[in-house]
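Each remark here refers to the structure printed beneath this line.
The complex appears here without one of its protein chains, the remainder shown in place.
And then chain A:
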């Protein structure tokens, strides 16, 4: 007989880990107990040497699917003489690496029960078990126990209580266990919040309303969605009008994988993603023949669309009686602001958008948007790493001291890291909006509490006017380390790719805008990068941005800027500009450029791609982030003749993007728009790859990495990769962290943590 104290660290809370330990302890005749302590599970096991050994083996090999074990520590202790094995009340002491589990999509067992008229939870939408259901979104504080979640407000009925306390039951110690008798309930209201129906009728009424073409605000575990029939063009248009998103693609939720297959191309890798318990929205290529359904209104001028499968009981039930197998399912928020989570606020702020509300009485503790993954032909990359993934930590290739990265501004996230774990927040949004900057501060508090990390270093952007920079400086004092935007992008990539602490990489960072170390605005950079330093080796030609940020919204301004001096003044003004103030404004922009009034210099690659989209008439006004270059990519895919090769001009390690746009302009009469778009992206990619390869050759560094929002362009991403690999160099790109500014916080935190 021996006794062992065993501590298991990992994703071990809220995934049915203690019931699992209980079961295997019973199987192996082990006495003692299991309990949660902060983020770990502590087991005291007494039994024979052999039984303990088998118990430990089973602990590792039979653990629940969603759990992850990072480490098991054990030590021999004195025999206590336990006579049974039990699960005991969580201790409230906290450990630095508290781990909370992401929400888990509804499991197969619960799906079956939900549809089984004989089951006591038949048609009860809040069905869940130890292996599925809400976690992060309902948890107020660790340890993860019912009384620390918003489910604590619902006292389990005797039957639920029995399931909860029966070790053989699959809801044994399921903190969210509840049923029709004791759990939360649905209600269905009109746009003013006036009750129409509740319980079962609420779902039926809601799906009927969708069938009728109405727009629904549907409360989930982590926030509100706006939903309507994806195949009802008028509904979708009405939603666009009411929410003020004339062009932005909506994600759709489809009834099942079969329906998804009718609409989009799905390979095995993508199917696995769609069906995984994390249930992200996956951006997939639209089939040419989509069974008579037109997806143009949902993803205007794009070749792909975000698709996800139902991940909650409510969603599954909504598809039961519907005439449509696909719903638009988009986060309910004013563009740029955090998603709505409060019933009253939803009714106040979405009243002009939603015709009805489907509400329930679970309080949302933590807001979370759907995760979005862009799938390429061979791999995929996160656009938004949120539900299903957050707050699961990212493992770092080396230990860092406790630190925080506050992020940049658009599509922002923040991060807490310590040791080899980094906890990235859910999508926060555009912190230039005051409400979003407040939410940023709330998420900071929440993650500070959940991770118990007390940062010794604060990483922030170099841009002095970002609200996140100001937040860091106001709160972090001497611990603040401003990190150059593209350095942060690239360090995030190095960590994502698992590069060692002393690694050096030639980094390509392609994005819209980032404040440069020299006070100018960067965005098309080749930096020799380590975890602590960056040296700017090469970049895109610097162009004037007449009117600064105005150029991001009106890419024709960049056409004027890039072609001024290359194309005759009068000839340039003959282009059919669609600026807000028409042709007059085009003249004004040229004057502004001449006189250098409110003109900012930038090597942005986003603006260079935007300019082509504008020149080719693909997108002359940007109504959502990335619109011009996304549409450029989609149209380029239609190129039949791909033989046009635009020349690449590099001088003094600067890629002349002005000449590139000029070449495009010169060929406009001879080729189709898709062919021109394809050729432009191709030449841009070759040029950028060439800059990086020259740097690699010069420095002897043989790894080249690509990051930044432009890396979401599959054609550009793969083209750059091909050229680099053809040259015998190693190419790395993101797999766990977004390439866009949502990935910045990780790089900031690491650079800051390594700063003296």
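In this text, a residue touches a chain if its C-beta (ideal position, glycine included) is under 8 Å from a C-beta of that chain, and two chains touch if they have at least 3 such contacts; residues count from 1.
In this section, contacts and distances are computed from a predicted model.
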Next item on the list: For the chain that's not shown, choose its UniProt protein name out of "Release factor glutamine methyltransferase", "Hydrogenase expression/formation protein HypE", "Methyl-coenzyme M reductase subunit gamma" or "Protein-export membrane protein SecF".
Entry: "Hydrogenase expression/formation protein HypE"
Margin query: Given that one chain is not shown, which residue among A:189, A:602 or A:733 touches it?
Written below: A:602
Next item on the list: Would you indicate which residue among A:428, A:513, A:632 or A:711 is in contact with the undisplayed chain?
Entry: A:513
Next item on the list: Out of A:233, A:588 or A:673, point to the residue that touches the absent chain in the complete complex.
Entry: A:588
Next item on the list: Based on the whole complex, identify which of A:135, A:380, A:427 or A:463 touches the chain you can't see.
Entry: A:463
Check: Given the full complex, what residues of chain A touch the hidden partner chain?
Finding: 244, 334-337, 349, 409-411, 432-435, 437, 463-467, 511-513, 515, 521, 545-553, 580-581, 584-585, 588-589, 591-592, 595, 597-598, 600, 602, 606, 625, 709, 740-741
